[in-house]
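These notes are about the structure you will find just below.
Removed from the display is one protein chain of the complex; every other protein chain stays in position.
Think of it as A, B and C in the order they're written, each chain with its own count starting at 1.
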Amino acid sequence: MSRKYRVGILGATGMVGQRFIQLLVDHPQFEVSAVAASDRSQGKNYGEACTWRLSGKMPALVRALPIQAPAPPLDCELVFSSLPGEIARETEASFAAAGYPVISNSSAFRMDEDVPLLIPEVNHAHLGLLEGQKTKYSGRGFIVTNPNCSTIMLALALAPLHAAFGVEATIATTLQALSGAGYPGVASLDILDNVLPYISGEEEKIETETTKILGHFNNSRIELAPMAVSAQCHRVNVADGHMAAVRVKLARKATLDDVRESLRSFRSLPQELGLHSAPAAPIVVRDEQDRPQPKLDRDAGNGMTITVGRLNSDSVLDYRFVVLSHNTIRGAAGAAILNAELLIALGHL
Amino acid sequence: MSRKYRVGILGATGMVGQRFIQLLVDHPQFEVSAVAASDRSQGKNYGEACTWRLSGKMPALVRALPIQAPAPPLDCELVFSSLPGEIARETEASFAAAGYPVISNSSAFRMDEDVPLLIPEVNHAHLGLLEGQKTKYSGRGFIVTNPNCSTIMLALALAPLHAAFGVEATIATTLQALSGAGYPGVASLDILDNVLPYISGEEEKIETETTKILGHFNNSRIELAPMAVSAQCHRVNVADGHMAAVRVKLARKATLDDVRESLRSFRSLPQELGLHSAPAAPIVVRDEQDRPQPKLDRDAGNGMTITVGRLNSDSVLDYRFVVLSHNTIRGAAGAAILNAELLIALGHL
Amino acid sequence: MSRKYRVGILGATGMVGQRFIQLLVDHPQFEVSAVAASDRSQGKNYGEACTWRLSGKMPALVRALPIQAPAPPLDCELVFSSLPGEIARETEASFAAAGYPVISNSSAFRMDEDVPLLIPEVNHAHLGLLEGQKTKYSGRGFIVTNPNCSTIMLALALAPLHAAFGVEATIATTLQALSGAGYPGVASLDILDNVLPYISGEEEKIETETTKILGHFNNSRIELAPMAVSAQCHRVNVADGHMAAVRVKLARKATLDDVRESLRSFRSLPQELGLHSAPAAPIVVRDEQDRPQPKLDRDAGNGMTITVGRLNSDSVLDYRFVVLSHNTIRGAAGAAILNAELLIALGHL
Partner (left out) sequence: MSRKYRVGILGATGMVGQRFIQLLVDHPQFEVSAVAASDRSQGKNYGEACTWRLSGKMPALVRALPIQAPAPPLDCELVFSSLPGEIARETEASFAAAGYPVISNSSAFRMDEDVPLLIPEVNHAHLGLLEGQKTKYSGRGFIVTNPNCSTIMLALALAPLHAAFGVEATIATTLQALSGAGYPGVASLDILDNVLPYISGEEEKIETETTKILGHFNNSRIELAPMAVSAQCHRVNVADGHMAAVRVKLARKATLDDVRESLRSFRSLPQELGLHSAPAAPIVVRDEQDRPQPKLDRDAGNGMTITVGRLNSDSVLDYRFVVLSHNTIRGAAGAAILNAELLIALGHL
């Protein structure tokens, strides 16, 4: 691991772009060599063009980088992308076509049949899809995506239950943080003393992506998991940390202790490989009656551990719990970086 | 309606007690003649002892009323009660035993077999239970309760659906306002930039009370509605206005239009009788994709109309929607006052 | 007062524009006959183009009005303007030139030598400036402005003190509400768990406008009041209600009781004339140690009364107090409407 991959960041000035930079600046395997953005900041240095919105100061290493247009060539070996949906599809395809591995947080390619929608702890087998991309893109080029910020915590929490007991149906009701809407995102007058019961496209993403992530790779394509998924999404006045109230219906009998133990003991390939961003435990189960809470639990495992609490039997489906995840770390930038670490470890980069 | 009933308020200094006063001060059928509280304010005038926490000024009419102990006799013909749970049971029983009708917002008697858990639009037939109370309490004394602040909006929204199509199961995930916890209630440090996934006793109340409210009075007792109810409750940083994301499973086939029309056209006895606090429509259905919102919709129908939005089919149960209600008006003080108005109209007072 | 003036609203879709409509819809002297906006909403009906952001529903009377470009001619006898600064100057001048009285909340003309910067209770004599506008604009055309939303409460609170004791210097530190920034205005991520110590142009406006408002009209022009004004401005997480902590240095001796009585007893021409929007008392002085508060006091006098509290002697200047005003009513739309009412009463319309 002595040498570092030179990486470019597409959408570098946005909320997720800033998280990429924050998480990569001391990363042992990557160094940020190029930043690109689709907005009017092109031509300026990152330090001039970008207002740093995370705590602490903008990392010195990126201040002097010029902001470039999000188009190949970029001076890097791979790109992390958090471009807005509307331009992501064309741009990411053009990078893959130009031979760049694209590790994307955008929604554009998530449901494409030949694109892995990857959570390293859950469906690393789906990387088998990359074989099919070889004919499509030149050289080292390919596209790997991570799920929507709410889907990722739902799918991660369901993964051990699905493996052990089979999930037939799940109902998720989310309470999502402001940073999920980017910046400037939600107007303060809309959310002060209020809840917004609508997030554009979110319910559809959760309902479709979950079945792909938990689906089976049959050596040629992903067979969607045969489970019903229902999502209702709300925006609440929280800066970071998405929460979901979840019910699950299981195919096979399981006691409450079985369910708790299945979640608590879950470890997977990233933990075995000791990937840099992999938390010791992907899922922490808390037994206090008032956890998880966004303010107290979003930073668990440096934002890469999801926290499950209020686990109990349910009177309509079988079990219920509340799950919380840091939406711009495990739910976005951290997810993509963990994907890249796995790609290195498995020889795809 | 020319003469006014003289009413006493038990728990007059609390959040719901203040709402009682606010709603009663210009009421055509009631005048507040006595205020009682269990705290250290006894002996002082209401104006001295109570910090008014609602908008506007404390009504002049109650300023000079002395705060009395919550025990009979009180100078009034009936009492509205919002006493804390722990002392409500004994106190309310003593008032009923002393011949006072008790219109209670407390939880103490809600699930008692001979006590109506009343929503005038939903289960006015349950007032038949009062016959059974006659042997228990002296003179005019009886106890009528209203549901928990979250239950009331769930049961009211389900009522027309249950009547028309049969509700077999319902799943409610709530996002509840701060005023539901009373004052001082939730500490600001606990809720700023946060969500609390736990409200003591709330999930149990919703799951049990709903089946009683929607149950059938068979001329001697209430047969609980044979439906499964699942509740997960959260506190969010909103002053007033409880919200719930609801899924329902119906016994009989219904199209989305059937469901919408059933909710939208719902009218009941309070509307027919023209009760003072009865809203023109108990349920408003909004079709905008981002409604209901607490800040915008809690005051619909002077806080007595609940607002349903985001009505759609659901991939696990049959239909889903979001419902919002003003938790200290339709969910508490206004609910009790509407109960009292119905009791007058039906000759029980 | 039987006939109503037909009025046009420039900037009708913004936060202040909506307040204009809300306040005018049941006004005895005005009816909204035209709405104009500079944005992309032109050509649509108001009901289609505008998302109503105030509580309650959009008034039915304006739903069907077509949104027009903000340029004369408009079907109205006078215009209320809350256009953004950059286009207000040219637009308002063109309306005045076309013979329309312009009652403006915009900052464009406030400091112009021949334009009254009017608070009816404070400087109605400044309307003498209108004589000078007659040569400039055709027919009935003229421009009258109201002050910045923070200046107005400072100047109104200082007015009786200046008249009685002479204000030599004042220091104001503001805590301003979100609605002052319009919509979408402040991003939620910027203000949650935060304070912003900067509002563009605000400190300058307070420091300059105050001396004009409190200045003397010498029958040809305004002599600025010879007082030093210092302002530091902050944005806090409050929806409506600007607050300022104020110190004053007086030219003549006054006891604390003198100061309190001067504020409390202040009445002026709008009260004598019984103008529709004039509050019974322009200034309320509260003696509780924890008032004023935005949530509790912003609606005093239907938003037209300012509330002063925490009045006390000061160890650096002479006296200090905290003042609060509803920034979009007394501080904007209500201010302009009161100006128009005064103009009618004095025969200028």
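Some observations on this one:
Keep in mind that, in the parts below, a residue touches a chain if its C-beta (ideal position, glycine included) is under 8 Å from a C-beta of that chain, and two chains touch if they have at least 3 such contacts.
Note that the structure is a prediction, hence the values are computed from the model and not measured.
Checked against the full complex, the one of C:39, C:86, C:113 or C:290 touching the unshown chain is C:290. Checked against the full complex, the candidates A:192, A:227 or A:306 give a single residue touching the omitted chain, namely A:192.
Of B:175, B:191 or B:323, it is B:191 that touches the chain left out of the display. For the chain left out of this panel, the touching residue among A:19, A:110, A:249 or A:295 is A:295. Set against the missing chain, the residues C:45, C:94 or C:232 yield one that touches it, C:232. Hidden from this view is one chain, which touches chain A at 55-56, 192-193, 295-296, 299. Residues 15, 53, 178-179, 183-193, 237-239 are the ones on chain B that touch the missing chain. Against the chain not shown here, chain C presents residues 169-171, 173, 175, 192-198, 207, 228-230, 232, 234, 236-239, 243, 245, 247, 249, 289-296, 309-310, 314-317, 320, 322.
Quick note on the criterion: only the chains that are shown with their structure count from here on.
Of all chains, A has its CA centroid at the greatest distance from the CA centroid of chain C.
Between the Cα centres of chain B and chain C there is a gap of 41 Å. One simple way to say how far apart two chains are is to compare their mean CA positions; for chain A and chain C this gives 48 Å. Touching of two or more other chains is recorded for residues 192-193, 237-239 of chain A.
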